[in-house]
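Only a single protein chain was left out; the remaining protein chains are all shown in position.
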Amino acid sequence: MSSKRKVLLMGKSGSGKTSMRSIIFANYIARDCSRLGPTIEVEHAHVRFLGNMVLHLWDCGGQESFMENFLMSQKDQIFKNVQVLIYVFDVESREFEKDLRYYQSCLEALLQNSPNAQVFCLIHKMDLIEEDKRDETFKKREADVLRYSELAATPLGERSNAVCQCFKSSIWDETLYKAWSAIVYHLVPNVNTMEDKLAKFGNVLEATEVILFERATFLVIAHAVLSPHKDPHRFEKVSNIIKQFKLSCLKMGSKLDSIQVRNSRFTAFIDTFTQNTYVMIVVPDGKVSAPMITMNVKNARKVFEAIETKQ
Amino acid sequence: MLKQKALIDVLGQVNTSGVDGSWLFNKDGLLLAYVGSEQKEVASNVSAALLASVWTALERRACDLRESILVLEDSTIAFTLVARTMLLAVKAHKNADLGMVRAKLHSLSTYLEQPILSISHDLI
């Protein structure tokens, strides 16, 4: 199985494609992104994900002249063999209709050339909307996007493949991690095997949940929830929290090894796990012995390393 | 794999007739489990660190150290090596029968030897 995945990143100029790519894959912090210039034509980025999987990101410049080219002369080159299309909308765009029409054209081209590709739409820059209006604005935009997705898919009779998932995102908070975790979740093989093992591991540790993060990006790639938790957004929050701290360590010229946080009600352990992952274990006991957990983590490491190499 | 609850159950079984505390910790003094009358978690941590230091100091003097007994003002602590890397300690009231204390220590260490060996072996 080829481990190289072609991922198209499209959307109108200034919608934030390069910024989010830089934060997720290149350790940028949100504030530094203002220094990024516009993308000319296509910027190729190869990012190693989970060790042996390579994401080939095609960051497609969004200026109209480029868009026209992508849809005309470079159509085959761009839209062939695509595994994932990520289309980014600027939530505050003044010409949303026009953005939607471009999106429709891109989607049509994609469905002709790579009928099995997955499509994700991000309604981006949500931070510019006032908090109490975010949900409402997102729902409206999402409905528009879905409507245009159908318009693109219907003539081909291939509707099932164009069903797209919409996420709201902002580089300033954890929504970015939620969106990207959902995207990579589709790309990681053996997720089910891994989650089974995680659940067994969690049982031995009497944990409430065990989460696996990709090492470089800190995106969640697998999780086992052994007892329910009321906050559905906690994974991306944790991704965001730890990624920020990782960057602070880098700034000091150091690297993060492990984190242990507790109070009277819980203990959370975050530790380097396999070559490509960090693991987080949450135990509902503020007094659980840390060396005991560390020992068990070391033991489990081999099992998960075996699953990983099988890929 | 080592289960915290199971370990605590086993350690707790020796806490009868004069024995009032049992620890399992590694040579670095990191506590894996403690069962006993010392209420504060901090205190059992500190004891484990102290006992580990004593062990390392004795080991430097005597090769092949197997077991050691400390007689304190109001209590006796017996501790021994389990599975080459861990230390097991039991603390008893000063009036407790020393033979009984040692017997408990040894049967506990024999019981724990295999399971701990299997997981700590994996580590190397």
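Chains: A and B, in written order; residue numbering restarts at 1 for each.
Simple rule for what comes next: a residue touches a chain if its C-beta (ideal position, glycine included) is under 8 Å from a C-beta of that chain, and two chains touch if they have at least 3 such contacts.
To be clear about the criterion, contacts and distances are computed from a predicted model.
A single chain of the complex does not appear, and UniProt lists its protein name as "Ras-related GTP-binding protein", one of "Protein farnesyltransferase subunit beta", "Aminomethyltransferase", "Ras-related GTP-binding protein" or "N-terminal methionine N(alpha)-acetyltransferase NatC". The chain not displayed here makes contact, within the full complex, with A, B. Among A:Leu256, A:Val279 or A:Ile293, only A:Leu256 touches the chain that is left out of the view. Among A:Ile86, A:Cys166 or A:Ala268, only A:Ala268 touches the chain left out of the display. Of B:Leu11, B:Ala48, B:Leu88 or B:Leu112, it is B:Ala48 that touches the chain left out of the display. The omitted chain makes contact with chain B at the following residues, 28-31, 42, 45-50, 52-53. Not every partner is drawn; the one left out touches chain A at residues 30-31, 127, 130-131, 172-173, 208, 229, 231, 234, 237-238, 241-242, 244-245, 248-249, 251-266, 268, 282, 286-287, 290.
Assume only the chains that are shown with their structure count from here on.
Those residues of chain A whose C-beta lies close enough to touch chain B in the complex are 204-206, 287-292, 295-296, 298-300, 302. Listed in rising order, the residues of chain B touching chain A in the complex are 1-5, 7, 25-26, 30-33, 41, 119-120, 122-123.
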